[in-house]
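Apart from one protein chain that is not included, each protein chain of the complex appears where it belongs.
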Amino acid sequence: MKYRILALVLGTAALAAPALAQNSPLPLPPPVEKQLAARASNVTEVTLGKNMLAFAAKFMNGKDKDEAGVRQLIQGLDGIYVREYTFDKEGQYSMEEIDKLRQYFETSEWSPLIREREKKNSESTDVMVKLVNGESHGMFILTAEPKELTIVLILGPIRMDQLGELKGIGGLGALGGIQKGVKTKTRKGDNE
Amino acid sequence: MEEFEQELRQAFERRPAPPSLKRKLMARRAEKRQTQHRQSHIQLWQRLAASLVLAALLGGAATWVRHDREERRKGEAARQQVLTALRITGHALDQMNTQLAAHDRTEQR
Partner (left out) sequence: MADDWQPDFEELVDDHQSMVFSIALRMTGDRGLAEEIAQDVFLELDKHLGKIESAEHACFWLRRVTMSRSADALRRRRVRSTDLWVEFEEHHGAPMEVRDSPLGARLEVLLSTLPEAQRAALVLRYQEDLTPDEIAATLAEPVATVKSHLQRGLKLLRAKATDHLREYIRDKKEYIRGV
């Protein structure tokens, strides 16, 4: 009896984990991340909650156009969650693991925007948007290349045009295209 | 005038100090020294207390300076993390665009 109750409690906790994660602005790292990190030759992990983002905003150089733009962008955000895994060789992760990652972050609030699968090159792209009253309140990007895996989760009100203006910061200009993509581009990958 | 001055000198003979003068004087002197000793004792404690307060303040100030430096270091670290996150985001979006472009080319064929 004791053990059944324990199992029930643990089971409930396991099921509730993503749900619990959804209650706090940023999710807990999914279990699969540990396995990916163990195989990666290089890992970059950034987890910034609302308070930390506000704190960081104070130290942005207001005189620099790009940093001023960044400050404006991040000040209203609830969190930024980024993971970048680089592998020495191909085949260090599977599509199942990619699906697990996507499913972990995907809830009913999220609308898939892009789902691209390139089986031949083992490449995939998932972009999801969290819409609240028709307004974008979150963005999820999961890109997979043979030797690189990237997860980006941005929570909070995001203005895509604001992101697009930050061209000076590593290709964020590409986000300008996403704005158009919200309405017109919905691609299904080869696997679906 | 000389006779008067002589008379004056006689009249101006020093009056003996009352016996109580020395007694009272020595008593006051002893009391003063005791008070001074007590005061210097108190002053010593006051100086010590002031030193402790000053040390605490300086320590506090040093703590504040250290805290401020630490704060700035953390802020700078947070700033770098934000920029890193956005760089990675940009890179991910670049990848996405590349894949989409490749898919578009495939479709057109």
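A and B are the chain letters, set down in written order, and residue numbers restart from 1 in every chain.
The criterion applied here is as follows: a residue touches a chain if its C-beta (ideal position, glycine included) is under 8 Å from a C-beta of that chain, and two chains touch if they have at least 3 such contacts.
Fair warning: this is a prediction, and the values are worked out from it, not measured in the lab.
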Which displayed chains the hidden chain touches across the whole complex: B
On chain B, residues whose C-beta touches the chain left out of the figure: 1, 4-5, 7-18, 20-22, 24-26, 28-29, 32
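Convention: only the chains that are shown with their structure count from here on.
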Touch list for chain B against partner chain A, complex: 72, 74-76, 78-79, 81-97, 99-100, 102-103
Residue ranges of chain A in contact with chain B within the complex: 44, 46, 48, 52-53, 55-56, 58-60, 70, 74, 80, 82, 84, 114, 116, 118, 123-125, 127, 141, 143, 145, 150, 152, 154, 166, 169-175, 177-178, 185, 187
